[in-house]
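Read through the structure below, which is laid out as structure tokens, and then see the notes.
This part shows chain A:
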Amino acid sequence: MSETVLKVENITMQFGGVVAVDNLNLEVNRGEIVALIGPNGAGKTTAFNVITGVYQPTNGAVWFQGEKIVENHPQGKMKALYKGEHAGEYTAVLAPTPDRVTRLGMARTFQNIRLWKSQTVFDNVLIAKHCRSTSNVFSASFRLNRKEETRQRENVEELLETVGLADVKNELATSLPYGKQRRLEIARALAAEPKLLLLDEPAAGMNPQETEELTAFIGEIRDRFQLTVFLIEHHMNLVMNISQRIYVLDFGRLIAHGTPAEIQNNKRVIDAYLGVSEDA
Partner candidate 1 sequence: MEKTNKKRLWITLLCAGALLILVTLLENVLDPSKNVMLFISLKKGAVYALVAVSMNLLNGFTGLFSLGQAGFMLLGAYTYAILTIPADQRDAVYYIYNGSAINFSLPELLGGGPVGLVLGVLLALVLGGCVAAAVAWLIGLPVLRLKSDYLAIATLGFGEIIRAVFQWDKLGPVTNGANALKNFPTFSSFNIQGGLRLSTCVAFLLAGICIAVILLLINSTYGRAFKAIRDDEVAAEAMGINLARHKRLSFCISSFFAGVGGGLFAMLVNQAQAKTFTTAMTYEILLIVVIGGIGSVSGSCIAAFLYVAASEWWLRFLDTETYIGGFKVPLLRNGFRMVVFSVIIMIVVLFFRRGIMGDRELPDLLAGLSGKTRRKEAAGK
Partner candidate 2 sequence: MKKLFSMMLALVMVLSLAACGGGSGSGSGDAVSGSGSSGGKTVRIGVFEPSTGDSGAGGKQEMLGMQYANKETPTVEIGGETYNVELVYADNASSADKAPTAAAELVGKDVSLVLGTYGSGCAIAGGPVFGEAGLAAIGVTCTNPGVTAGNDYYFRICFLDPFQGTVLANFAQEKFSAKKAYLLGELGNDYDQGLLNYFEQAFDGTCVKDSFPTNTSDFSTYLNKAVAEGCEVIFCPVSIAYSTQIVKLAASMNLELPILGSDTLDSNKVLSAAQGSNVQIYVSTFYQEGGSPEFDDGIKAWLNEDSTAMTNNGGDDTIAAVTAMGYDAYYVALEALKAAGSPDKAAVKAALPSLSYTGVSGAIAFDDVGDAIRDTAYIKTADNAAGAWTLETVQTAK
């Protein structure tokens, strides 16, 4: 049960002089729901972007299912700027593009929903299946992949049924209400058949009732698709209710890590969220 799915190792992400993520280490085990929390600008989304290959980290490595997928060490201008720990520990460069990371078995959603606007709900999910398709342009164009296509379409129908969007499948994605768009984004991520689901603030902008539904929904899909879930969230209710473990990030640094109960009583976390006198 405690097999590590995702391991973030000494990740530092520096933009010029600004350190967005500073020497981050974390692990996510199979079947867990793990949350990454922290105040605005703490570097959560940046961490996500490093994991999914959008950014190349300044230093450090990311392991996925026991395989090193991202690795980098300071180069070019950063060589002089970077004075962090673990300098020199990493020597190789591994920089997969986000699509490769996704095909390895990680899928994500976005903080500000990024659906394909001119496509229907059904097509939004179907397109995500493209990365699992084995046909080439030729066979796809001349419909030699009919079997696969039919299977994919059935899968998508099923998936939409599961997430409760089957009744709106022919609507335009953008015509859905906000809550459903969130769901659709998750459904789209699921269509890529991930092992690890990364959710970037899935409850942002939702009312309490929607949040509650979402909480239940995340648990449901985890069980149903045997997923591991790693999420960024602000909604403490949601985080405390569903996560097994929580990492807390502040100014790019990890300041706490533990079960929800431990985090709720951690003084540094409370300070980070409420602000302490030294700040003022």
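Criterion: a residue touches a chain if its C-beta (ideal position, glycine included) is under 8 Å from a C-beta of that chain, and two chains touch if they have at least 3 such contacts; residues count from 1.
Selection rule: all candidates are chains of the complex that A comes from, given by their letters.
Predicted model only: the values in this text are computed from it and were never measured.
Trainee: Please find, within this complex, the candidate from 1 or 2 that touches chain A.
Mentor: 1
Trainee: For chain A, which residues count as touching candidate 1 in their complex?
Mentor: Touch residues, chain A against candidate 1: 52, 54, 97-100, 102-103, 107-108, 110, 114-119, 122-123, 126-133, 135, 137, 140-143, 145, 149, 152-153, 170, 188-189, 191-192.
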